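What you see is the complex with one protein chain gone and the rest in place.
The block that comes next holds subunit A.
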Amino acid sequence: MRKYLLKRVFYMLLTLFLVATITFFLMKLMPGTPYSNQEKMTPQQIKIMNEQYGLNKPVWLQYLIYLGGMLHGDLGTSFQYSNQPVSYLISSRIGASAQLGLQAMIFGVLVGIIIGSFAAINRNTWIDTLCTVLSIIGKSVPNFVLAVLLQFYIALKLGWFPIADWGGFSYTVLPTIALGVGPLAETARFIRTGMVDVLSSDYIELARAKGLTKFGIVYHHALRNSLIPLVTLIGPYTVALMTGSMVIENIFSIPGIGEQFVKSITTNDYPTIMGVTMLFSAGLVVVILLTDIVYGIIDPRIRLSGNGD
């Protein structure tokens, strides 16, 4: 088991290194420069600026310098926010995004599991149809439309929750719902398909022959087996949500990282682009490892070597 983990960690680092390298060079290929008003700048000014940010050095040297910094946890300095270190920029904003993403994911997956199970248990009845229609709507309505509707009806008309801004938990409720509907619909669809399959299997028949109640059969046997295909979906989805959603953060004025990232791309803010990409990739490789571990917990047949037989 330990050997296995060490091997996995090595591959994770290798992956991150490759991502850093590829992103770095791709980024250099992007058109434009980091300066917003280049037309008004004299060649001298540009030269000074380039020197200041190290952009006058050959690309391979810039790359080595960047890698070197990264090893020490230094992600460079943002171009758009004068002299703010990228690591500070990220750490001050990732909190809100991560909280929102995690909440949205928990909400979406839990409600999705319930709705999907309901649909599967009542297969081919109106309940099933209703659940399917709901999840299609949830999947096809863009989340900013839902966000605006929630703001208007729940926040403005009913006044149950704040319209926007970032404060206590109550501020997170509406954006959580808006952001969580996507994973909710996806989860419901996955669970329904999986559980319909599982419910027609022999071991469910045997569970019925034991005299278990309907609820007992679903809860103790069907659910766990239907969760297996969902595991692969949840991990990457969570990372994607936790690293920020530009639209939702914009609509609810949440000081998250999603908006930051998009801005950094349009302004060629190289260090910020790199920083956020690396964060996202790191999240992803960690989550993939976690997924494999969770997979083994849920499905004993693929338990990691050294832990099973």
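Basically, contacts are C-beta pairs under 8 Å (C-beta built on N, C-alpha and C of every residue); 3 or more make two chains touch, one makes a residue touch a chain; residues count from 1.
Simple rule for what comes next: contacts and distances are computed from a predicted model.
Matching "SufE family protein", "NrfD/PsrC family molybdoenzyme membrane anchor subunit", "Oligopeptide transport ATP-binding protein" or "Quinoprotein dehydrogenase-associated SoxYZ-like carrier" against the UniProt entry of the left-out chain gives the name "Oligopeptide transport ATP-binding protein".
Among A:8, A:57 or A:208, the one in contact with the hidden chain is A:208.
Within the set A:114, A:164, A:246 or A:298, the residue that contacts the chain not displayed is A:298.
Residue A:220 is the one among A:7, A:28 or A:220 that touches the chain not shown.
Summarising the interface, subunit A meets the missing chain with residues 201-203, 205-213, 216, 220-221, 224-225, 228, 298-301, 308-309.
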